[in-house]
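Have a look at this one before I ask anything.
One protein chain omitted, others in place.
Letters are used for the chains, namely A, B and C, taken in the order the chains are written, and counting of residues starts over at 1 for each.
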Amino acid sequence: MQGNFLRPPQAEFPVIRLVAEDGTRVARAETEPDRATLLELFRWMVFGRVFDQRMINLQRQGRIGTIGTIRGQEASAAGLALAMRRSDWLVGSYRELLAYIAHGVPIEAVISLYRGGVPGPFPEDVAAMPIQIVIGTQMPHAAGIALGAKLRGADDVVVGCCGDGATSEGDFHEGLNFAGVHKVPAVFFVQNNGWAISVPRARQTASETIAQKAWAYGMPGALVDGNDAVAVYAVVKEAIERARAGEGPSLIEALTYRVGPHTTSDDPRRYRTDDEVELHEKDDPIARLRRFLETEGIYEEGLQELLEEEARSVMSQAIERAEAVPDVTPEDVFDLTWAAPTEAVRRDRERTLRELREVGEVGKE
Amino acid sequence: MQGNFLRPPQAEFPVIRLVAEDGTRVARAETEPDRATLLELFRWMVFGRVFDQRMINLQRQGRIGTIGTIRGQEASAAGLALAMRRSDWLVGSYRELLAYIAHGVPIEAVISLYRGGVPGPFPEDVAAMPIQIVIGTQMPHAAGIALGAKLRGADDVVVGCCGDGATSEGDFHEGLNFAGVHKVPAVFFVQNNGWAISVPRARQTASETIAQKAWAYGMPGALVDGNDAVAVYAVVKEAIERARAGEGPSLIEALTYRVGPHTTSDDPRRYRTDDEVELHEKDDPIARLRRFLETEGIYEEGLQELLEEEARSVMSQAIERAEAVPDVTPEDVFDLTWAAPTEAVRRDRERTLRELREVGEVGKE
Amino acid sequence: MKANIVEAIQDAMRIALARDKDVVVLGEDVGKNGGVFRATDGLQAEFGESRVFDTPLAESSIAGVGVGLAAYGLRPICEVQFGGFLYISLNQIASQAARLRLRTSGRLQAGMVIRAPYGGNVRTPDLHSDSLEALFAHTPGVKVAMPSTPYNAKGMLLAAIDDPDPVVFLEPMRIYRGLRAEIPDGHYTVPLGEARIAREGQDVTVVAYGAETQTALEAAELLASDGIFCEVVDLQTISPLDAQTILASVAKTGRAVVVHEAVRQAGMGAEIAALIQEQAFYSLAAPVQRVTGWNTPFPFVQAEHLYVPGAAHIAQAVRRALRD
Partner (left out) sequence: MKANIVEAIQDAMRIALARDKDVVVLGEDVGKNGGVFRATDGLQAEFGESRVFDTPLAESSIAGVGVGLAAYGLRPICEVQFGGFLYISLNQIASQAARLRLRTSGRLQAGMVIRAPYGGNVRTPDLHSDSLEALFAHTPGVKVAMPSTPYNAKGMLLAAIDDPDPVVFLEPMRIYRGLRAEIPDGHYTVPLGEARIAREGQDVTVVAYGAETQTALEAAELLASDGIFCEVVDLQTISPLDAQTILASVAKTGRAVVVHEAVRQAGMGAEIAALIQEQAFYSLAAPVQRVTGWNTPFPFVQAEHLYVPGAAHIAQAVRRALRD
């Protein structure tokens, strides 16, 4: 007599960790960062912390609009960015600002965006899609870019990033499924920070891990401690090398935590306890990496303070540059809408601008 | 030294089978059909074969529009329908016509639809959504209906059906993910018939099975031999009972094969070999069940012929009834668009009808 | 009671939840968080998690699950967090909700509400400010309501919840809190399908809806001091469109200006101008003017105040209508 035909979910994904919370090493990996890269990781993470605080301040001063916070997620962002080549494509969202900057996007472009202006074109040698706001939509783009690289025979790899909440969107599914079928050189990287605004991870999907969703697309998955920069780097590096070698896409879930509010408009006390936050705050990725650097004898006294100082000054200069950028004009908007405007577009543009000018005059009456 | 962080897909789903191709029993199950139900299964499958052929003929005679074929998939459709209560909701598509009819939808309603008319309301005691044409869109509906049943405290279960191709749609993902999170009483049933028009299953998803996609939604999965009506019934029954007991949704993949063309407009020789079809044609679900009934001593000489005769006569009557239904009028279309028409709708309806009448007169000039 | 628009909307949902146990509220962050604009604040605490609940982050299924709930006989109020994300819900609304009744010969229907804040000048990020009402107005089988005051926000939402047809309910984010007024306690409805005269006048008819109604009233006030008297028609329901009220006003004034912040081309302004010239051609003294967003995507924040029609833009068009 048979029965119990239904097989309950069985995928078990142990959390990959190379450096423990207290900074001690727990494992080694072939793909882990070398000394120079470890210092770079630390530098970018410290920069991320300063960047985050400065952006929040700018928002409070009314100098930029609503901004997402990245505190606590610096290891994921830096680890992922440094594992990439500059010619690899970064396809992410507002939660990957630090990764964008570490990948080569000018800080002032990011600030400009949050000032409500045009970001300005990214530099020619930075391969990245715009910072996505519409959740999940970037995942098919990542698949498409990766397919492009494959078709062209280029050895570019694409890293498509999103949050835990984004995994619920149809576009997440369609993007990863496409990537699996076409075996494209892509790495899908989910920053699982526990929350999608106020919705906890457990209410987002009944799947025990996000990593195991990989199997639904016929690709390998990995669950990494997202606060362990060394592990994030190593796992992403492995996935990128695999993709570059033509072995296809993979999905990485980085387990981290959003210590701050979702954005400057959010009040997290409405939906989570301070205790929960405090618990996670203790596992600070910057402190962890610093302790690791110390244990490894790489850390030099005063380094963090130096880097903070440097970051503050870099930020000040970037803010100055961003604030010097003139405001977007209606002309900009029209001219960036069409690459090949038709006669009708030109006339419509003129009519609109004429009416705006006239209103300007009315305003002066 | 660690490495190989990426875990390749490992879910293994053995094909559940109770009756072998040659009709011999290979296993027993608690939830398997009793004698009466076995005969009902057989009756409906035979009906399905006759129905399919008659619909194809009607299409050839220009009496109905394009129609999908169901030959070879009778066991899946009948097994699933008979495992349901009439008060359980069937939410499926054009490939589940036999299931709809076995669930209680009048044959003439189905024929009317393919005659290009209104199907007419399904009987009050038949719980079913309309036969879906827009691939995948019905899966969130199934989740929603099941949530409704749960919220109302009713013991209705919802069976949401789709094809292997449909699993690629964003709506498949969103529907199942929602169902998993809200632990609704739903069974998702995928008829994997090997093809989505010309796209083979292997190009639809890199996932080894569709059953394993269940795990991505935190629900159990099962892979059943879709040509084994006894097994389909048993597995669906188990899943429905589980859902009814409040244990949540599950996903069943029924492995079958579309022996005929996708629809009467399709030419499968463009994309698959006759050899492949012949191979699958040998595994005829009706023949298999008949041999099983024979082995079990349930089959009485001449039964199939009798049932075929009966089916032909039932079909003839249904066709007659369907063809007696007057054509859809513009009034019908307006009146079925709005449940609560506003004054503007009434005026617009009158204008449209007046213009149509005038054109009628113009035509008569 | 005194209420702003978001409070009026919340009050409507609270009343509906209390009077009909089939009403449920779902969407992203509508539970504990009470919605990113607090429209559902306190509702989960009051009515429980089975009546007011968060969904996964997936707008197609928010609408699609709504269709299923409605088919089962419940009255879902689905929230889509920002109007621009309705692009993702559109297929479930247009190809499914709008046609369920037709497909089932009236046996089932998608009596549901899809609420979303819309509109610009709120300094929101990309795609948060779009006005997509025209897409739904081009989708028969769904009604489209766009309130402009606390009074009609509450009354129309209560009407929409009762309505057996699916209703897309677009809320004017810009004036969610700015406008506070006395509204009746308890249940009342403002019928769907009826425009209202927001201000009487005899010189020019200004047709507006949603947040732009307030802007049109400002413009009317400006112009009044110059001796130009506008009649402001507040559509309230965008679809089905109450042509009669518009035409009655134009019959009086002979001139019309249509206002919206959505893209101009193929927007509601086109429909209304087409309608007026069709039905009131011989009483029109001048072409119907459109004051709208540009034929570009909604721009970056720095340019939004130029994109969204202000009172000066409307006044300009009224003067143009009078000059002709």
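Everything that follows uses one rule, which is that contacts are C-beta pairs under 8 Å (C-beta built on N, C-alpha and C of every residue); 3 or more make two chains touch, one makes a residue touch a chain.
Model, not experiment: these values are computed from the prediction.
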{"item": "Contact residue for the chain not shown (choose from C:M13, C:A98, C:V233 or C:A311)", "value": "C:A98"}
{"item": "Touch with the omitted chain, as defined above, among C:V30, C:L108, C:V167 or C:V263", "value": "C:V263"}
{"item": "Residue of B:L97, B:A166 or B:V236 touching the missing chain in the full complex", "value": "B:A166"}
{"item": "Option from C:P140, C:G155, C:P172 or C:G193 whose C-beta touches the chain left out", "value": "C:P140"}
{"item": "Touching residue (missing chain; options A:G48, A:P140, A:G226 or A:P268)", "value": "A:P140"}
{"item": "Touching residues (missing chain, whole complex) on chain A", "value": "89, 91, 118-122, 129-130, 134, 137, 139-149, 151-152, 170-171, 174-175, 177-178, 181-182, 333, 336-345, 347-348"}
{"item": "For chain C, residues in touch with the removed chain", "value": "84, 87-88, 90-91, 94-95, 98-99, 102-103, 126-127, 134-135, 137-141, 239-241, 262-263, 265-271, 273-275, 277-279, 281, 284, 286-290, 294-297, 299, 324"}
{"item": "Missing-chain contacts mapped onto chain B", "value": "65-66, 94, 115-118, 133-136, 165-166, 168-170, 196-199, 203-205, 265-266, 270-271, 327-330, 332-334, 337, 345, 348, 352, 355-356, 358-359, 362-363"}
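As a convention for this text, only the chains that are shown with their structure count from here on.
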{"item": "Gap in Å, rounded to a whole number, between the CA centres of chain B and chain A", "value": "42"}
{"item": "Whole-Å separation of chain centres (CA-atom averages), chain A against chain C", "value": "35"}
{"item": "Multi-chain contact sites of chain B, meaning residues that touch two or more partners", "value": "170-171, 174, 177, 181"}
{"item": "Shared interface positions of chain C, touching two or more other chains", "value": "56, 58, 60-61"}
